[in-house]
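Comments concern the structure below.
A single protein chain has been removed from this complex, and every other one stays in its place.
Up next is subunit A:
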Amino acid sequence: MSATDRSTLRRGMGVLSVAVREEPWIFCAALLASGLYGVAPVATSWTLGRITEDVVLPAFDEGRTTAGALIGAGLAIFGVAMLRVIGVIGRRVGAGIMQFRLQATYRRKIAHRYLRLPISWHQRHPAGQLLSNVNADVEAAWAPVVPLPTAIGVVVMLGAAIVSMLTVDPVIASVSLLVFPSIGLLNVFYQRKLTPLAAHAQGLRARASDIAHESFDGALVVKTLGLEEHETSRMADAAARLRDANVAVGRTRGRFDPMLDMLPNLGILTVLAVGTLRLSAGAVTIGELVQVSYLFTMIAFPVRAFGWVLAELPRSTVGWSRVRHVLDAEGDLPTGELRLSDAGPISLDTRGVSYAYDGATVLHDVTLAVGPGRTVAIVGPTGSGKSTLAALMVRLVDPAEGDVLMDGVDAREMRSGEVPSAVAFVPQETLLFDDMVRGNVLLGLDLPDERVWEALEAVWVADVVRGLPQGLDTRVGERGAILSGGQRQRIALARALVRRPRLLVLDDATSSIDPYVESRILGGLRGARVPSTLVLVAYRQATIALADHVVYVERGRVVDSGTHDELRARCAGYRTLVTAYEHEEEQSAEITDGRTA
């Protein structure tokens, strides 16, 4: 065994010991059943040997028997066979329950960790990976739990079998000492050969699936660029490699399975040969010979269970390390004991804030102040760091350097839950949960329906909701599938408004809404009964026009700030960005003029 195998084995055992510690009682029950399952074949073959010797042979010799002997023999065999049944069922059910409970426990643990870990952590981990942690990795981690009791039962079985054979005859027992270890070794060898091949095939299967996914997703592009041949050859290549890998797996399986079948059969034949010699020597009876041969047929298959546990271990340790990666992840946002002042709009200051994402600095030394009740627009080209700045303002992330202050209090010193209670944020990409409209607006708040309607009215979506089959009780489907993009955005806005926030940050949150409706909504915000400080990340001039103050950012730095007119007058980048359409118009006018001239 190589060093890596040994370490896999050691770590695998570590994972299994966690499983046993988590569910000790069910494990014990499964183990007991497995023990029964292990002893049963020995008991069955022993009983059969006794019956052959004491009932069958005398009866056949003498040509007569008693009803008692007949029924007794039948019942004895049936009885010990039932022992096995109880063992098989108990082990299977016990192991299953244990596996399911472990899966559920760890899925909950991981999901709750996801809910606590900060956005910066989420940003570093692709969604696909996190979903696979909670699904496939948990499954892989606990996969060996199912064959584990069986494997332990097999140890019991082997021990009992060898003892029973030794009591029959040490010479015959030596045959089993030759055959069983060979089966065990062959199986270990088999699994070690098979595991990498199977993993390889699994990888290629995933690869073929990725290609199909990507290719079908991009079907329109494939069509419009005439890439069908190219894509088909990509798939043909993947399919050919998968075919070869599957044949390699099948070939290995096809070679080892018959050998594993063959060994106990050769064992029985050897027992017959050796047994006949021992019988001539008077060392054993015919009944004992039958007993040993039958024992061989009964335990040949279970011996393989060892291999199954070993086969699952590498996958299990990989799955477990991924699970631990999530559970051990740190970086929860620190909290303090401070609270915000009681009421009214909040003032917001960032002081020398910078933020890096994946080693690349996306914000440099940003300092800006938003007075209470003011409306500020953040404007900048695609990729200038606006969204990161918005995330910092609502404390989804903490800055690498500098401070974010709300009403003069450092966000990091606020007590847990304080920021969300006063600050609302609507991100660029709307997310509705698979819940009713009401649940999506309230998100766990306990408020009367009037408040929900009030918020829906404010974002001009109340009529839409009234038109839904069950009004507020309508389920919106996965990601809000039953609604249009603009409707989803409005529900997301209502979610913010229903909280009557004292600071509201909108990250380009009205992009799918008609400009006219947008201006009504934002205008309504400014005149709301409960005044709020408002920060808007925006492109449209109409949106920007609502702001008292505009901050222009470019490549992660604040380039200029002031009123719209001031910036237009003195900041070239800003002018280009917001007046692009105007510019275009003038130009096309020139072209038209030129033509007519």
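What we mean here is this: contacts are C-beta pairs under 8 Å (C-beta built on N, C-alpha and C of every residue); 3 or more make two chains touch, one makes a residue touch a chain; residues count from 1.
Just so we're on the same page, contacts and distances are computed from a predicted model.
J.: Pick, from "ABC transporter ATP-binding protein/permease", "AtuA-like ferredoxin-fold domain-containing protein", "Pyrroloquinoline quinone biosynthesis peptide chaperone PqqD" or "Aldehyde dehydrogenase family protein", the protein name that UniProt gives for the chain of this complex that is not shown.
T.: The record names the chain that does not appear here as "ABC transporter ATP-binding protein/permease".
J.: Touching the absent chain in the whole complex: find that residue among A:Arg10, A:Arg255, A:Arg415 or A:Arg570.
T.: Reading the full complex, the residue touching the unseen chain is A:Arg255.
J.: Which of these, A:Val20, A:Val93, A:Leu405 or A:Ile482, touches the one chain of the complex that we don't see?
T.: Result: among the candidates, A:Val93 touches the missing chain.
J.: Using the definition of touch stated at the top, determine which of A:Arg116, A:Arg339 or A:Arg466 touches the missing chain.
T.: Residue touching the absent chain, from the options given: A:Arg116.
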